[in-house]
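All protein chains but one are shown in place.
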Amino acid sequence: MIAIVLFVSVLLIGLAAGAIFVRSLGSAVILLGAVSLLVALAFLLLAAPDVAITEAAIGSALTTLVYVLALRRTDSVHRADTDGELGMERAGGTAKGAFKGAPRIDGVARAADGSVLQSGVSSAGASRASEAKGDSRA
Amino acid sequence: MVSPMILIALPLATAFLIVLIGSRVAARWLSLAAVALLAGLAPFWFAEVLRNGPMAIVLADVLPPLGIAFGLDALSAGFVLLIAASGLLVLLYSVPYIPHAGQFEGAKKAETRYYALFLLLLAGSFGLVMTRDIFNLFVFFEILCISSYILVAYSQEERSLEAGIKYMILGSIGSAFMLVAIGLSYRVAGSLAMTDIGQALATAPHGYALLVAVLFTLGFGIEAAIFPLNTWLPDAHSSAPSSISAVLSGFVIEVALVVLVRIGITVFGTLMEPAMGVLALAGVVVGELAALGQKELKRTLAFSSIGQVGIMLFAFSLGTQSGDWAGLGQLLMHTGAKSALFLVSGYFILRTGSHEIEAYRGLARRMPAAAAFFSLAALSLVGMPPFFGFFTKFRIIEVAAAARSALGYAGIVVILFGTVIEAVYLFRIVRVLYGGVTAAAAASANGATIGGLGAPGSIADSTLLSVAGAPSSVPTLARADLPALAWIAVAAFVALVLVGGFAFPWFDQALQPVAAALAAL
Amino acid sequence: MRKVIGFLLIASFAFFIVSLVARDLWIDDPAQVRTIGQAAIGQTIPQSGAANTVTAIVVQFRGLDTLGEVTVLFLSAIGVALLSGEFAGRGLNELFADDGGFILHYGTRLVLPLIALVGAYIVAHGHLSPGGGFPGGVLIATAVFAVLMTNVQQRLSTRLMAVIEGLAGLAFVGLGTLGLLGDKFSFLANVLPKGELGFLFSAGIIPLIYAAVGTKVAAELSTLVTSLTGSDKDAGPASVSAGGKGGAR
Partner (left out) sequence: MISVSAVLYTTSIILVLLGLYGALTRKNLIRTVISLDVIDLGVNIFLITIGYIKDGRAPIYVIGSGSLSVQAARMADPLPQALVLTAIVIGFGVTAVALTLIMRLYEKRKTVEVSETRGLKW
């Protein structure tokens, strides 16, 4: 029992640090969802099933959905801002994304920074090590 | 006797009903009716509590500590009266004001939501004052905070959105600290009732109690605008719709401050008096000096609120019951005066379309009533003799002198210094209001008819264009002075300030049991 | 520069916490404090007739907290709807070019009733098994999200959701005042008969309140996501309605 708790705790802290410091916001949100699921597991280990179900339902499913909408609306799925220290400096190149980068109706933001978003969200299986491929923004 | 629980149930039910019906007119009159009913009942509860002592309310037919400890004592009943009355007056003011407050898409539907949010803010304040249970306090605190975050961002201009986000980030850090404090106190007391926690913390190791006190003060201090934690306040109060600025400065900060002081004294045993006193005085100095340098009217008033909160906290941190008594007097005066100032400034902004003080030059001629109310409230806030403010500030100086401590004397110097600065920037605004259009402005206004009352529009437009370069997109309205409902609301607040001055002994007597209840839970 | 200040602040705060509570939290086991939680375990069956003590505490013993909590969700739903007026009508097709194609679209339609059913089950069995109004309500709302996310043309009427939400809220407050009117004269009292422990229709008022909470949470979250995605049928000029409910693409 103590071994599982230790393992979950270390993983929890690692992923949480990742969620805050990783370079691309898209990965940060996915990591936050993972952290939230791990916390739900921790609640199960602490004999709190009610809270585990609620945390899983609200914490990981719903919060991640709202974050994805927020990222989409602020064009920052691949925003590599100065805050994120972790993660490799991404080379250019486009992954075959599922969503074609249709110019947004208010298109102005897109034209301003000159790069049309070709790449879609990194494929779900991409482990943390291999960063999402995307245009490196100005 | 109607159970005080309708103070929570009625606003909630009305808010749900308003969103259900969804029509603006229904929202307006339903919320007015609900708050009027509560404001009507509040004096009876206050009288009954004064007559036969605190009224404990059993919730869910389960006695505390298993159930939630809830009840009305002199302090709660006093504040319920204050909140219900201010809420009703600001609602009256909102009816004509809110349609002009937000120029955004879907503003019509938004108005029904404004009234629902306002009712929930009132329910949060009522609950905050009445609860005796720490976690219940946290829940009502969250209701109050979230409704004020949204209401600050109601007009959806860029400055109010940014103010809302900053207020929210600080607020949610604060509420996380409070949760940790609640966890720690439950761990040592085994119960959530404040009385049990007070006893348990008294026997707990000193470090433990200090940590719980510091965490709780950090969490609550942000909302109560204690000095280092209130960086959010100037932006939030100046970019919120004026009716909301009046509510925030009027009673929301005060309720948070009093609940923090009460918990500090009764639950944690130490309000860390010396530290709080120093913070309070620092708040007065910084608040007043910053207000001096402001160009915009509502930002000046927001900074003056920081100064006033500093004065109140200083009075509470003297640790004596007469100190609390003086602090409550100053709080009541501030509610009346500051609400009136913010409500009137709402219409100054609407009439001239600009937040800059300079744009209101010579506005008194077009808005005589509004300018008169502004001057009366400003006089009382500064503390001129015939007004309520003079007696309350004088009482605080008296108590500070009686304390005979270094803090007390330092306090007197700082308060007098603060009063001088308040006088400077408030009278500067009054002078602008009543001042004629100066030669320079008239020249640049190329041919605006000076003092031509016949064409009110021309003065506003010319000064608007040449002097202020209106940053906000609020249109200027033809009709000159305050509409009827707004006039009544502001007049009532100013009346509190005037009557407070003349009938000060009566107010003093009424506040005495409320101050006594502050120290006893 | 910000990072250094931030780090120093956090380090001093951490030292402050550890120095004060280190011995208490980590080293010695807490003296067996008779907590109210243990008392609640004993009181659950006699006082509320529910098998799940957490539900008994959340709904009955500390019912006001839950009322406050539902109000917080109501507040955030209103706040989001109010603030996202600008997105109205622009819908998801502006954000996502296509929604994952045929299989996902019709797959969701198949799974949809199951999600809602599981959600309803969790709400109904709140007083017997883990979970209750909140997780169940969220699950039911997830069914609505699935519809929205897999069909970007889909428009849902927030007017209908607002009505459901209002009715559920009034039901909750009504059930609460039921206690006020009865002989017990206390808000949110459990006035209905407790029934047989472990049966569906037991624990008096608790299943009713949790049903109201579940419906309200489901309606609120659906309103929240519908207004966020801007696929609100009733609002916005340019709302592209894709030929009625669930019309083929």
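The first chain written gets the first letter, and so on, giving A, B and C; residue counts start at 1 in each chain.
By definition in this document, a residue touches a chain if its C-beta (ideal position, glycine included) is under 8 Å from a C-beta of that chain, and two chains touch if they have at least 3 such contacts.
What you see is a predicted model, and the numbers here were worked out from it, not measured in a lab.
Chemist: Given that one chain is not shown, which residue among C:A40, C:A146, C:A168 or C:I205 touches it?
Modeler: Residue touching the absent chain, from the options given: C:A40.
Chemist: Among B:L121, B:A153 or B:L281, single out the residue that touches the unshown chain.
Modeler: B:A153
Chemist: If you put the missing chain back, which residues of chain A would it touch?
Modeler: Here the touching residues of chain A are 1-2, 5-6, 9, 12-13, 16-17, 19-21, 25, 28-29, 32, 35-36, 39, 42-43, 45-51, 54-55, 58-59, 62-63, 66-67, 69-71, 73-76, 79, 81-84, 108-109, 112.
Chemist: Pick out the residues on chain C that sit against the missing chain.
Modeler: 2-3, 5-7, 9-10, 13-14, 17-18, 25-26, 29, 35-38, 40-42, 44-45, 51-54, 57-58, 62, 65-66, 68-69, 72-73, 75-76, 79-80, 83-84, 86-87, 129-130, 134, 197-198, 224, 228
Chemist: Which chain B residues would touch the chain omitted from the figure, given the whole complex?
Modeler: Per the touch rule, chain B residues meeting the hidden chain are 135, 139, 142, 146, 149-150, 153, 156, 158, 161-162, 164-166, 168-169, 171-173, 175-176, 179-180, 182-183, 186-187, 192, 231-232, 234-235, 290.
The criterion applied here is as follows: only the chains that are shown with their structure count from here on.
Chemist: Could you grab the centroid distance between chain A and chain B? Build each centroid from C-alpha atoms only and quote it in angstrom.
Modeler: That gives a centre separation of 40 Å.
Chemist: Indicate the whole-number Å distance between the mean C-alpha point of chain A and the mean C-alpha point of chain C.
Modeler: Distance between chain centres: 24 Å.
Chemist: Residues of chain C that contact two or more other chains, please.
Modeler: Residues: none.
Chemist: Of all the residues in chain B, which ones touch at least 2 other chains?
Modeler: Residue numbers touching two or more other chains: none in chain B.
Chemist: If you look only at chain A, which of its residues touch chain C in the complex?
Modeler: So the residues of chain A touching chain C come out as 48-54, 56-58, 61-62, 65-66, 69, 72-73, 98-102, 104-105.
Chemist: Under the touch definition given earlier, write down the residues of chain B that touch chain C in their complex.
Modeler: Interface residues on the chain B side: 3, 5, 8-9, 12-13, 15-17, 19-22, 57-62, 65-68, 70, 104-107, 109-110, 113, 116-117, 120, 123, 127, 135-136, 139-140, 142-143, 146-147, 149-150, 153-154, 156, 184, 186-192, 205, 207-208, 210-211, 214.
Chemist: Using the touch definition up top, name the residues of chain C that touch chain A in the complex.
Modeler: Within the complex, chain C contacts chain A at residues 52, 54-55, 87, 90, 94-98, 100, 122, 130-132, 134-135, 138-139, 141-142, 145, 149, 221, 224-225, 228-229.
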